[in-house]
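For this depiction, one protein chain was excluded, whereas all remaining protein chains were kept in their positions.
Here the chain labels run A and B in written order, and each chain numbers its own residues starting at 1.
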Amino acid sequence: MPNNVALCAEREYSPHAMAKRVLVVDDAIFMRDIIKDIFASGGFEVVGEASNGVEAVERYKELKPDLTTMDLVMPFKNGIEATREILRVDSKAVVVMCSALGQEALVMEAIEAGAMDFIVKPPRAEDVLAVVKKVLGEA
Amino acid sequence: MASIDISRYLTLYVSEAQEHLESLSDNLVKLEQAGSTGEVIDEAFRHAHSVKGMAASMGFELTAKLAHRMEDLLDAYRALKEKVDRASVDLLLSTTDALLGHVRASAEGKDVGDVSALMGALERKLYLLKPDTSPRPSAPPPASVAAPSAARGLGLPPRYQIKLKVAAGSATPGVRAFLAHKRLSGLGNVFDLRPPLDDLKAGRLADGNFSLELESTFHETEVRAALKTIADVELVSLKVIEPDAPPAPKTVEPEGPRVVGQEPARTVRVRTELLDQLLDGAGELLLATARVREVGKSVPEGARGVLDSEVDRLNALVKDLHAKVMKARMTPISVMTDRLPRAARDIARRRERDVELTITGAEVELDRAIVDELNDPLLHLLRNAIDHGIEPPVEREKQGKPPRGRVQVNVRREKDRVLLEVEDDGRGMDGDKLRAAAVARGLLTPEAAQGLSAREALMLACMPGVSTATDVTDISGRGVGMDAVKRAIESVGGTLEIESQKGKGTRFRLQLPLTVAVVQLLLVAVGDETFGLPVAKVSGVVEFPEAQLAHSQNASLLPFGNALLPVYSLAALLTVPGDDGVEQTRPYVVVEAESGKVALGVDRLQGQEEVVLKALSRPLDLVPGLAGVTILGNGRPIFILDVPRLLV
Partner (left out) sequence: MRHVVFRLEKDRFALPLSAIREVVVTPARFSLVPRSPPSVRGIMNLRGRVVTVVELSLLLRPDHPAIKPGTKVVLLDRGRRELGLLVTEVDGIEVIEKVGPPPPKAPPTVKGLARLGALAITVLEPEALDIAVMASFSRAVPSPR
């Protein structure tokens, strides 16, 4: 626990000029690739990927990214659970859900759990970047 | 750095502190009406004191400080034996809310908001009461930092009126709006959300517009900044509403509602999911036992005696366990009604109504799942009663009514049902206007509307188009979202009736089952399939020769008592294959549908069974006319039919 406090503090002081660091979580490789390309085109740095909820939490702890995109339905641990756990580790974590149309109820559950925003799959670059810049307070 | 891992105690802290603060809020409301300073203020003081101690030991300094100031003020009142004035009750209630906010924030590991405005208000109040002993209050913080009017007047946090709009191109307006709502509720208390949350979540927004009022200690710039982080949601307007002015009319002092016969409930907190899992487990055990008994039948007769008696013993134990789990799920209705006095007070003050709320029978118990479902509907009925039922004091006097309106919530057990009534002595509902509204909305033809009985006309208030039409709200005297209320009541197997007399008042009667989890079913066969009909919905069963049914237009009619009931084939209704060939005589099950009694033709009757109802998970919940699913003793899953909805 105290360890995590230290981690959070460290992130707060990271220089602003640096590209924002992103963790991409999705169980489909092709979806991760699409999202990664979008972030690259927007000047973000994708620092890690995870293909399920358990891995997502582990990677989060290790990378402390500025932003995490999170798939809703994944094996082992779904996106909502993973979001909850990440926020327990770091209450300032910025998690953005990736959802398909028709998953509105799950998205709202994720928002209840503390997710900051959501993007709809298939992701369109301009939408994703607009949402992400807003939640990071850059727009 | 703290060496003990306090996080282990966090859950306990959160639940206990919330319990204290909820009781404290009750005490304060009582204090205001009774003006009593004795026991109630002692109790309030103790709750504040406990919260302070708990927060301090958890290391939540701001929470502890705020609770400490509150404790000081309560102590001053206690020592001076002085009546606590309304402004102070307001301040103390706001502080309680802020503390609840702190506790929730701590539970989520978040920082608590700024407390300086409230601290300042508490200190000033204390200074006025005991100028000699209390420290000089710090000056109100400069306006640029402080919330705009928090330090002024009553010490209530400021209230913002916020109008928002979801961008036209958004594919998911409901979720966008919900996100904004969630973000704002993180900053304070949200009131007067329009449209109501259910509609908002479903994306039923007029042109993407929605609005709410936010009571928050955050500064306007912070509220605006929070809204800026949400894509596709545009801020239309944000303005500060001044907190309620001090009591205005001199002759009729609008007071908070009065509470009679309300007992605080002592409860242990158990997570609802755990209760559900326990019940699932106990249900599975019942089934497993039945299966062991089936298997036992293949054991040779001679060796079976011991096995049978052991299975009997196991069965008895499991049944007992099941009954105990059911009992553990029973929750007193006070869990729902305890918060009504506070809510009534707030609504009454905002609407400048004078209301006395009486609650009786709050000790009656219901299944946890029903209590959870009814929380919001009950609050909604109360809000409607005060908002739209009770007239302003002046208007009441003109009509020869006492200026103070009465709202009663009465609960009693009647056999295996619970009857819950919400009654007001306000202006009543106007059936003719509801008829007109339904016609105007294209829901009924003028002839059909005229054909409705007075009682049926009142139920029009529960039709989606009628109840959500804002222009109808005020004339018809009943408000938004009654359709959601009715749906929630029916989803737990209850019924809603409305009685109303123009000028005299309105009574909502909710009939509720004690439990949702166990239902007595009549099992019927259609072809190879078995379906369950809740026995509560069945009025009778008759065997009747198909050839002798009466006919009118396209419908077959079954003589039942003195009436002829419309006949439906259950196979056709459910679109499942029935038995081949025309039966000479087949059973008809008479059930209560929305339109009255109807007869369902089935192929065979298969007896009654008491089953544990399971909720439908996706995609089964998308099928209209299904109430749930269960697994019979033979391991077969069957559907339980939602009789009122079968024919809709």
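Everything that follows uses one rule, which is that a contact is a pair of C-beta atoms (placed from the backbone, for glycine too) under 8 Å apart; a residue touches a chain by one contact, two chains touch by 3 or more.
If you're wondering where the values come from, they're calculated on a predicted model, not measured in any experiment.
Chemist: Which residue, B:A303, B:A547 or B:L622, contacts the hidden chain when the whole complex is considered?
Modeler: Once the missing chain is taken into account, the touching residue is B:L622.
Chemist: I'm checking contacts with the chain that's been left out. Which of B:E108, B:E234, B:D372 or B:E529 qualifies?
Modeler: B:E529
Chemist: At which residues does chain A meet the chain that is not included here?
Modeler: 27-30, 51-52, 73-76, 78, 100-102, 106, 121
Chemist: Name, in rising order, the residues on chain B that touch the hidden chain in the full complex.
Modeler: 280, 284, 287, 528-531, 568, 572-576, 614, 617-620, 622-626, 629, 631, 635-639, 646-647
The rule we apply is simple: only the chains that are shown with their structure count from here on.
Chemist: Could you give the separation in Å between the centres of chain A and chain B, each centre being the mean of its C-alpha atoms?
Modeler: 34
Chemist: Chain B touches which residues of chain A in the complex?
Modeler: 1-2, 87-88, 91, 101, 104, 107-108, 111-112, 114, 116-118, 120, 130-131, 134-135, 137, 139
Chemist: Which positions of chain B touch chain A when the two form their complex?
Modeler: Residues 1, 5, 7, 108-111, 171-172, 174-175, 178-179, 182, 201, 203, 225, 228-232 of chain B touch chain A in their complex.
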